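Only one protein chain is missing; all other protein chains are in place.
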Amino acid sequence: MSRTARLRLFLAAAAVLAAALITAATELPGFGGHHHPYGERAVAAGLARQTANIISSVNFDQRAFDTLGEESILFGSVLGAAILLRLARDEGKRRAAAEPVLPTTRLFGATLLPVTLLVGGYLVAHGQLSPGGGFQGGVALATALHLAYVAADYRVLKRIRPLAALDVADALAAGTYAALGLIGLAQGAGYLANTLPLGTFNQMSSSGLVAVINAAVGVEVASGVVVLLAHFLDQAVEIVHNGENR
Amino acid sequence: MSVFPYLVAGWILLAGLYGLVTSRNLVQAVGCLAVAQSSTYVLLLAVGYRSGATAPVFSDLPTDAPVVDPVVQALVLTDIVVGATVTALLLSLVIQLRKRHGTVDPEELTGLRG
Amino acid sequence: MNTADLLPLAVAVPLLGAAVLAVTGRRLPRPGRDALATAWAAADVACLTLLWARTAPDGRAVSWLGGWSPRGGHSVGVVLVADRLGAGLALLAAVLVLAVVCYAWRYFDEPSGEHGGVFPALLLLFEAGMVGFALTGDLFDAFVFFELMGAVAYALTGYRIEDERPLQGALAFGLVNSAAAYLSLLGIGLLYARTGELGLAQIGAALDQHAAAGHGRDALVVVAFVLVLAGPLVKAATAPFHFWLPDAHAVAPSPVCMLLSGVMVELGVYGVARIHRVVFAGAGGLPDDAVRDTLLAAGVLTALVGAVMCWPQRHLKRMLAFSTVGHIGLFLIGAALLDPAGLAGSAVYVAGHAGAKAALFGLTGVLLDRYGSVDEHGLHGRARELRLTGLLFVIGALALAGLPPFGTGLGKAVAEEAAGHWGGWLPAVFVLVSALTGGAVLRAGLRVFGGLGARPAEDPEAAATTGEGEEPEIREPGRRPPVPMLLVPALLLAGCLAVGVLPGVGRALAAGAAAFTDRDGYLAQTLGGAPAPAGAAPEAWWTVPGVLLGLLSTLLAVGLATAAVRRAPGRDTSGLFRVTVLPLRRLHSGLLGDYIAWLTVGLAAMLAALTAQL
């Protein structure tokens, strides 16, 4: 198919799709409507389980199985990227060169690093109470580490990044999530049932299993994202074709 | 106003698909896939919105306050993670393909046909 | 242990196994990793066998996760539901994963050290995705597990990073399937807006209530139907969404191909049937006739495209991949009849086909292992020394052609008979597709293992993918094929035979098909009511016309294969070939932009077809 033929074909089909989407949109309940049966049940259920942040309650309690699948996708992608970005038979690693860094950049990175670490830690710890949670906090923690790359250079990042330990932490956190579900199963309440003490509403210790799963997700996301970025950084900086070696 | 957010979602989807169809660079194609995916965020959150309501976080709210639908927000959170990880996998494939094939132009990938 | 507890356990076991392998893999030697992976895969087979045995033939096992059982028909949780077809498909996936793990014992050039254990860990994650997708009763959960299957499968397909073709195939696979998954999610959003629910049963019930309240059928349901099914239809490689499949299946490592062709694409058909049945088959859904006609048309098109494209292939794995497309079309026809008999036929057919097709991919792996090539022309006569491999290959080809008493033959016979009630010409499609795909594989077997006929001349006009110059998957070419590489295919073929010979299998699947189509029962049992007994199970056993048609397709396959082998080399291709096959082959351009354009065209065609019949 020539490129123009393909484009014409696509545009014709896209026009049909667009018409269908427009018709469907007019038949949807209007934006901002008040009919949310599942949402209202979820709010009631979350409050009953002493979880102030209802989204955390949905993610880690009511629909915790979805999140288990999601974390498995993250785990699988980290493993997949590791295997896809492994050293090919004809490749080797070179040493990353020291790179000059502007003093202002260094200051920027050095100041931001502890702040971001704190924010990340806070987000993970308060997931059941306020916006944020294991996932957002984990991303912030992973980003924090890479500020070292901005502030100094790749070699410094490599030194403060315990890659082998993070690899294991990622797998352990993924396994822990799946294993936590077995507690409820063993107690006869069902897989991933929130059978831990629920605590007091709006306290750090509230919401039972939600806080625990939240922490596991935080560990998995933080270590998973660091490992994922490490594979890409290796490719961008270190890995060279054997013929290309200096 | 009542259908506008839904139409925006549809538009973003079609824009992303158009980008994919006409792409001449695989890295750019993966970016277009991310664009197409953001249509799902817009649609889901628009569906869950409720006028005059606040975020479903009750740390500083009376428990009978009207809140927007928390379920769609949980779904979008999952969706965002899925999208990012799939993007990472696809980009890994692009990196290796570039090494072995010498191009990132999808129009020149004719090794599998017929 | 509770039967209901087995459902989440079947998903959790491989997930735990993957984590354990990822942690310990780098410290264990290769045999230790293999033993560990085999043990986890076997544990999940045991779990699912127990689930299959404990699920009532006409009932379901229901597990509300997190203990969120419904109150007054409503719940905030996710539900897993197993009937005999869902549990059976999950069991099939688990058995194939076990077979693949054993097959790969000595076969695979698996990296060790830092990456030790990653390959089996990915296989187990893939298994978790497939089992979760087969068992879930929740639409968004289905999306999550669909993506889990997908993400892991892209990585497994692109596993051989030293060769460009697997990378290209994996990329096409990933981009097209992900785009389709997002379309599905948009559809889920539309359904959530209308009903405010995510569970299959809840959405179905809410749509029915919407209709009962006096709202007529509208475009929203049509659009939601097409979008939600886009994901499973693309996974099932329904024409014109099928372009990614031959690209990916032809180049993935052979053990991965066994899983992709054997069970993953079949899960797409299962998803289509399940979602349609529970969500859209009620008063608030779409009329049966419109759905039947649309899906039948898609099935027939897929079957014909697959068969016609399978015949001229010379790359053995690509040939097998197109034969999968053809058979998927037949499964879709069986499911599209929307009656228990057609579904029972498809279920038996899927079980038989998984054995035969996985065995054939495994045997092709032997060729790749030994000769570093999977090219029918290049290997002409070279594999005469591999007698047992050749014998198994020919048996597999005959099973693919529908030879009684193989399971493929039984499934074909049952589906054919059911299809004959709706259109007298439909059985002809079954015979034609079986003959062409079985014939192509048989022809390749005769040439490669028998050295029959003359070496085919090159046809410069055909834009073909050859099978030459493949990266061998192991590092010691020319060794004797290891025992598991022959034993596993032999056992898989025996399994295919057992499906057709043991009357219990067909009977159980037929009862499962009756339960599957019993929508009211599904809704009642999931949402906590008492189900009425399902309708009578259809017959799923050999009949005289079934046996005769099976023999006919086998004879046709043998005839086609011998005619092709005997044909004088260098004779001009016929005019019919030029006008039908060549343009179709040119459409399979390998270009990503084309694939996305065809995806949009398929959606538009389905939207138009359904709207016109509303």
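Should a chain be cited, it is by its letter among A, B and C, assigned in written order, with residues numbered from 1 in that chain.
Convention: a contact is a pair of C-beta atoms (placed from the backbone, for glycine too) under 8 Å apart; a residue touches a chain by one contact, two chains touch by 3 or more.
Note that contacts and distances are computed from a predicted model.
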Missing subunit (named according to UniProt) among the choices "Nitrite reductase", "MrpA C-terminal/MbhD domain-containing protein", "Heme exporter protein B" or "Sugar ABC transporter permease": "MrpA C-terminal/MbhD domain-containing protein"
Which displayed chains the unshown chain touches: A, B
Touching residue (missing chain; options A:34, A:93 or A:241): A:241
Contact with the hidden chain (one of A:135, A:177 or A:191): A:135
Absent chain, residues of chain B that touch it: 1, 4-5, 8, 11-12, 15-16, 18-19, 23-25, 27-28, 30-32, 34-35, 38-39, 41-42, 45-46, 48-49, 51, 53-57, 67-68, 73, 76-77, 80-81, 83-84, 87-88, 91, 94-95, 98-99, 102, 104
In chain A, positions touching the absent partner: 53, 55, 123, 131-133, 135-136, 139-140, 143, 146, 225, 228-229, 232-233, 235-236, 240-241, 243-246
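As a convention for this text, only the chains that are shown with their structure count from here on.
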Centre-to-centre distance between chain B and chain A (centres being mean Cα positions), rounded to whole Å: 15
Gap in Å, rounded to a whole number, between the CA centres of chain C and chain A: 31
Residues of chain C touching at least two other chains: 140, 144, 147, 151, 154-155, 158, 161-162, 190, 192-193, 198, 589, 591, 593, 596-597, 600
Multi-chain contact sites of chain A, meaning residues that touch two or more partners: 3, 6-7, 10, 14, 17, 21, 24, 28, 36, 38-39, 42, 58, 63, 66, 70, 73, 76-77, 80-81, 84, 88
In the complex, chain C residues that touch chain A: 2, 5, 8-9, 12, 15-16, 18-20, 22-23, 63-68, 74-78, 111, 114-115, 118-119, 121-122, 125, 128-129, 132, 140-141, 144-145, 147-148, 151-152, 154-156, 158-159, 161-162, 190, 192-194, 196-198, 218-220, 222-224, 226, 587, 589, 591, 593-594, 596-597, 600-601, 603-605, 607-608, 611
Of all residues in chain B, those that touch chain C in their complex: 9, 13, 17, 20-23, 26, 29-30, 33, 36-37, 39-40, 43-44, 47, 71-72, 75, 78-79, 82, 85-86, 89-90, 92-94, 96-97, 100-101, 106-107, 109-114
Chain A contact footprint on chain B (complex, rising order): 1-7, 10, 13-14, 17-18, 21-22, 46-51, 55-59, 63, 67-75, 77-78, 81-82, 85-86, 88-89, 91-93, 95-96, 99, 107
